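Every protein chain except one is present and positioned as in the full complex.
Chain IDs A and B follow the sequence of writing; residue 1 opens each chain.
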Amino acid sequence: MEGKGANDMTFSLQTMLDVLPALLRGTVVTLQATAAGILLALALGLFLAIARRGSNRAIVVVIDLFVTVIRSTPLLIQLYLLFYVLPLYGPSLSPLVTGVLGLGVHYSSYLSEVFRAGIDAVPKGQWEASVALQMPRAKTWCRIILPQAFRIVLPQIGNYMISMYKHASLLATITVVELLGAALNYAGETFRYLEVLTLVGVIYFIIGYVFSRIIKYIELKLAY
Amino acid sequence: MDFLLQIYPALLRGAFVTMLLTLTSGAAALAVGFAVGLARLIPSRWVSVPLTIYVEVFRNTSSLVQIFYFFFVLPLVGIRFEAFTTGCAVLALNFGAYLSEVVRSSILSVDKGQYHAAIALNMPVLLRYRRIIIPQAIPVMLPAFGNYALEMLKATSLVSLITITELTFSGAQLVQFYGHPTEIYLSIFVIYLILAIPFIVLNRNLEKRAGGKWKARVPTT
């Protein structure tokens, strides 16, 4: 069976139909991981960006160091540390939760920079007007500054989301059966790499392309 | 500590291969990016349509999937390379697609008046680009190039999955032989960080420069 598959170069549509359900289940896992990962990255990134604006010099240095270290090292190694090393000292998380944690923390380093730039881009006059209106600081953040900053950075968040969606394929290496993982499982048994990986590529392309069109559309809308 | 002394030659070899991969793939990606980015400016569908398809396919699929595709599928259709070559080629094509967009958009960002002045001085089209447009577009490209260089260093870890003995794969092998995942994976993490330092410093400088003297010379109007 294996030998036959490896040498058989004909392109089998039947194989594609056979593997499609497994790949679609994998796609759902990929999208779930991306959605959870981007939420975590948004929350953590926003927290880092706001915390960095305080006057405490030590906090600024620690945050900058954290962001630089996370940004400058491969996600793959970060996933290995979370998957193989963390359980030795702490809780044992499921592979999917570990993957979401890795994606979220990795991308929070990018998004904290995005938020920082977005918050800086809100005109100074907005802070001054809020002070003049006797608005408390927390209210100023939530009702005045962040809504404007979000609007500015929305396209960039979208681009990082697409990037994370493609990066989520790395979760296959820590045994998550997402799109690529499902494909490798099937192809490993049948050696039908051509059909299976082509189908994976097509699925990635369709979803990625649609995502990026939507982002472009939002970008144009926001720019008027 | 003894254990680290025992494994560090293997890790150093891995780090060397990682740097080699980064530089080789980076140089190739730069060549691809420039060639494709410039060629896409040619106003002919025969050129722009295939190149646009290349760029969109590589940008909208996962780089890891691309790596597996080249590794598993190309031999099936009779194309065989060493794993290292395959890894370099995929990284170069993947990053080349992104860099070509940087090249293209930077060139398009040069003020139209510069094209007009070059035409008014009767410069042939190649001369226009070589002497006037590209020299002004390069400072615009540099910060993005710097960021992609660091991304390239990180992306080389992916080719560990097609058995290239770079840093990550060396580590994974050591863990299989000896155990000790904590020491080994933390060491690798730190080594990546050390390898990244030149890129981090470079990027800081590029960002400063782009905001400083160069911008004064290159008006953005």
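We adopt the following convention: a residue touches a chain if its C-beta (ideal position, glycine included) is under 8 Å from a C-beta of that chain, and two chains touch if they have at least 3 such contacts.
Rule of thumb we're sticking to: contacts and distances are computed from a predicted model.
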Mind telling me which option in "L-serine deaminase", "Molybdopterin-dependent oxidoreductase", "Amino acid ABC transporter ATP-binding protein" or "Sarcosine oxidase subunit alpha" is what UniProt lists for the chain we can't see?
"Amino acid ABC transporter ATP-binding protein"
Neighbouring shown chains of the undisplayed chain, as defined at the top:
B
Of the residues B:86, B:106 or B:136, I need the one that contacts the missing chain.
B:136
Tell me which stretches of subunit B touch the chain missing from the display.
111, 113-114, 116-117, 119-125, 127, 131-132, 135-136, 216-219, 221
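The rule we apply is simple: only the chains that are shown with their structure count from here on.
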Here the gap between subunit A and subunit B, centre to centre from mean Cα coordinates and rounded to Å, is 20
Touching subunit A in the complex, subunit B uses residues 56-57, 59-66, 68-69, 72-73, 76-77, 150, 153-158, 160-161, 168, 171-172, 175, 181-182, 185-186, 188-189, 192-193, 196, 199-200
As the complex stands, subunit A meets subunit B at residues 6, 9, 68-69, 71-78, 80-81, 84-85, 88, 166-170, 172-173, 180, 184, 187, 193-194, 197-198, 200-201, 204-205, 208-209, 212
